[in-house]
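Below are the structure tokens for one structure; questions will follow.
Note that one protein chain is taken out, while the other chains of the complex remain in position.
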Amino acid sequence: MANIVGAITTTHVPSIGGAIAKGLQQDPYWKPFFDGFPKARDWVAKVKPDVVVMVYNDHGLNFFLDKQPTFAIGCAPEYKSVDEGWGIPTMPAFQGDEDLSWHLQKSLIGDEFDMVTCQEMVVDHAFTLPMAFLWPDQKWPVRVVPINVNTVLFPLPSAKRCYKLGQAIGRAVAAYDKNINVLVMGTGGLSHQLEGKRAGHINKEFDLKFMDSMVNDPTWATQYSDVDLVEHTGTQGVELLNWLVARGALTGKVTLEHSNFHIPISNTAAATMVLANN
Amino acid sequence: MANIVGAITTTHVPSIGGAIAKGLQQDPYWKPFFDGFPKARDWVAKVKPDVVVMVYNDHGLNFFLDKQPTFAIGCAPEYKSVDEGWGIPTMPAFQGDEDLSWHLQKSLIGDEFDMVTCQEMVVDHAFTLPMAFLWPDQKWPVRVVPINVNTVLFPLPSAKRCYKLGQAIGRAVAAYDKNINVLVMGTGGLSHQLEGKRAGHINKEFDLKFMDSMVNDPTWATQYSDVDLVEHTGTQGVELLNWLVARGALTGKVTLEHSNFHIPISNTAAATMVLANN
Amino acid sequence: MSEKRVIPGTTIFDGDVARTGYALNKMCYSFNEKANREEFLKDEDAYCTKYGLNDQQRAAIAAKNVLQLLAAGGNAYFLAKFGGIFGLDMQDIGAQQTGMTKEEFKAKLVAAGR
Partner (left out) sequence: MSEKRVIPGTTIFDGDVARTGYALNKMCYSFNEKANREEFLKDEDAYCTKYGLNDQQRAAIAAKNVLQLLAAGGNAYFLAKFGGIFGLDMQDIGAQQTGMTKEEFKAKLVAAGR
């Protein structure tokens, strides 16, 4: 049976891609953020995932408002990193785990999650950067399954619904009949707001409370509506929904292996958490 | 408050489009099918719908397997009828009811239906033909809201899930604060199978039982899985899921105003029902 | 995973089939547009190459054989657009698949209504 080794959740600010490309990891501005990853990499080396289930939000690359999904799952043989408008360097393509994708697709739709099934899909920084954090040489040693959550068009799937999607993913992986290790990732957030007169809104207190809840009280954030989350965490802070899906997928006893929190990277409260699932 | 006047459910076989274009409504082959509509038109003239909520399945025109939705809702100002590969004549465009579309989008996602929101959308015979049955002059006197149900890629949304989607649509329309009359339509089916060595499969007994259940026992079909429905009704017979959504949306006392059943039109058991909601 | 249910003479278009048939279905999807249908008719082989069809899919397209197209992962809703190029109606296609003449196939449908 498949085994969920744990979850890694992390910020995915696009400018990090530029910093990686320019080799600025030791630059004083970037160092506090990149310092969060060596410990995460050590843990990943120890738990040896075969597959990453990547929960993220597309930023208008693969999806547009002509067909804006609430939840989508990739069921493709590979996922290409392509130009998303700003000339961030692209990365090598990611190999899909088609068997696990279709298993999840079947299980989630059977569980009354109305997934969009994507047999072809390109991925943006929200997918590629977290992969590059863990594997800086960009030689991906894992297969991937993308799970996409709408954070573009309101209403968003509620925090409660996202947590339940995570639980359904956890059940489905647990029922998968191959003996593989699965790492769940959730990307985006934490608090930030790019647009409007409130641009630059950051909420350290909320972020720290949320990070604590990820370990000790995982349904805490499900009390908030999508607009509540905007109020507290900013218009893009809502990307924490991806973290909630990832957390919901952890089926066992959850322990904090590592965390990092730093304000600001770009306009964002940048955070990383490594949660083991036993 | 908005009022659901009732539901009309009907077959949508593409060749009917050819028959309409050639004026074959009185031809002996087609007459038994087209004879089902005058009574439906009389009833529609009486109940005066302002909007049609059209529950149907796209046949690979607006959606492809790169992004195959389970459930999608149109939120566009208009919906064009375009070439879907066979040169069936196209029809005049349909005016969307954007206010009602966005009200439903908000309400359904809030109700944990993971809708795909479509701000741009073209419609195929499953949408256009039923409109032309009711309004043969193709001067549409109503606005429309398209609701799309996946019948292409398995697993399909279950019959149970489809019925629940219908109930959620019914609740949302009932809560809409404009004083309009809404007609729900469900298209497709009944039993037929286009492909494989079992092509031509028709199941009169099941169809008649299903039609009876639409009046008297609307959750009867929710006992069946998607593959059960294929076994009983054929690979395209599963389009009856659209009928179930439409039926689920009826909130009051349901009475049968009219029905018609005829085998075969093309490879299909062709049926029409008019259900009043009081 | 549990054994799949078998319905004789019937393909369930699930993930396993969709995986093998993607290129074929994508090509058929392109036939929604007249310009693409014409491009296909001008040079079937080049068009199949453009969409990356495998040998089994190319052979099935060349043979215009529906059972072969299904075996190669084709989905009925998309294949219908391929059939439309040649003006095949659903009784032509039904007859081809069941090994009947068109008249026999039509008679079978009429009989189902009795």
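Each chain carries a letter (A, B and C) given by its place in the written order, and its residues are counted from 1.
Everything that follows uses one rule, which is that a residue touches a chain if its C-beta (ideal position, glycine included) is under 8 Å from a C-beta of that chain, and two chains touch if they have at least 3 such contacts.
What you are looking at is a predicted structure, and each value in this text was computed from that prediction instead of being measured.
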Left-out chain, listing which of the shown chains it touches: A, B
Touching residue (missing chain; options A:24, A:47, A:93 or A:152): A:152
Per the touch definition above, residue among B:66, B:98 or B:111 touching the missing chain: B:98
Residue, one of A:72, A:230, A:250 or A:276, that touches the chain absent here: A:230
Footprint left on chain B by the chain that the document does not show: 75, 98, 101-103, 105-106, 119-120, 177
Residues belonging to chain A that touch the chain removed from view: 14-15, 59-61, 64-66, 82-87, 152-155, 193-202, 204, 227, 230-231, 235-236, 262-264, 266-267, 269
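Following the convention adopted for this analysis, only the chains that are shown with their structure count from here on.
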Centre-to-centre distance between chain C and chain B (centres being mean Cα positions), rounded to whole Å: 25
Distance from chain B to chain A - Cα centre to Cα centre, in angstrom: 38
Centre-to-centre distance between chain C and chain A (centres being mean Cα positions), rounded to whole Å: 39
Where chain B touches two or more other chains at once, by residue number: 65-66, 153, 155
Where chain C touches two or more other chains, by residue: 14-15, 18, 22
